[in-house]
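Removed: one protein chain of the complex. Kept in place: all other protein chains.
Up next, chain A:
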Amino acid sequence: MDSAFDLLALSPPGWGGNLLMGLLRTIQIAAGAYALGLCIGLFGALGKLHGGPALRWGLEIYTTVIRAVPELVLILLLYYAGTDLLNVVREAIGLERTDISGLWAGIYVIGLVQGAYSTEVFRGAFQAVPTGQIEAARAMGLPRRKVLARITLPIMLPYALPGLSNLWLITTKDTALLAVVGFSELALETKQAAGATREYFMFYMAAGALYLVLTLVSTLGFSLLERRMRRGQPQQT
């Protein structure tokens, strides 16, 4: 077994360095996609709750379709549609056609998918905010934007946090799907390492361990964050 574990060494001929670079890419893509997803989700939820009928219908179709179609299919569709759209725009303003880099494409695709899920999470959390709080803020004469920033958002966040932490875990695992499309991240690096050395079992175990560590660390982080967010709320027994 000694020689098999040598393959995990950090410097070539070991593949450990490649795996860690892959993990870094995975975290980068996941973090970017999560941030994009949160932005879409926040505005999506506000649109669903306060928007006009056209906006509400559009968002309803967006969240329903995205949540009913497998991520793998969506990733391919959004990737091709995105590059085509970008190139149409670039040609229209007189630039040459390009390919989006793997990192940005991954962030954009996974982010659009996660946006649908976080829209629903935020919508539920916004509805959990007691109306009395908002009415009180209005009665104090706060303008709409200040009500949102000072009252609704801080009260809503603790309700949204369990759902959001779940979404982060799903995002990190969804990035593995990008390997199927050929983006270089942890899953693809592992596949290449396993294919080159024929040590399939060990490399997939190693990748699984890395993903597991990422999940466990994130879970810990989110539970600390949630405790801090809930510090103003009455203790539940």
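In the analysis below, a contact is a pair of C-beta atoms (placed from the backbone, for glycine too) under 8 Å apart; a residue touches a chain by one contact, two chains touch by 3 or more; residues count from 1.
Rule of thumb we're sticking to: contacts and distances are computed from a predicted model.
Entry comment: the absent subunit's protein name, as recorded by UniProt, is "Octopine transport system permease protein OccM", drawn from "Octopine transport system permease protein OccM", "Multicomponent Na+:H+ antiporter subunit A", "FAS1-like dehydratase domain-containing protein" or "Osmoprotectant ABC transporter substrate-binding protein".
Annotation: of A:70, A:94, A:141 or A:232, A:70 touches the absent chain (contact as defined above). The chain omitted from view is touched by exactly one of A:49, A:95, A:196 or A:212, namely A:212.
One chain of the complex is left out; on chain A, the residues touching it are 65, 68-74, 76-77, 80-81, 169, 173-174, 176-177, 179-180, 187, 190-191, 194, 198, 200-201, 204-205, 207-208, 211-212, 215-216.
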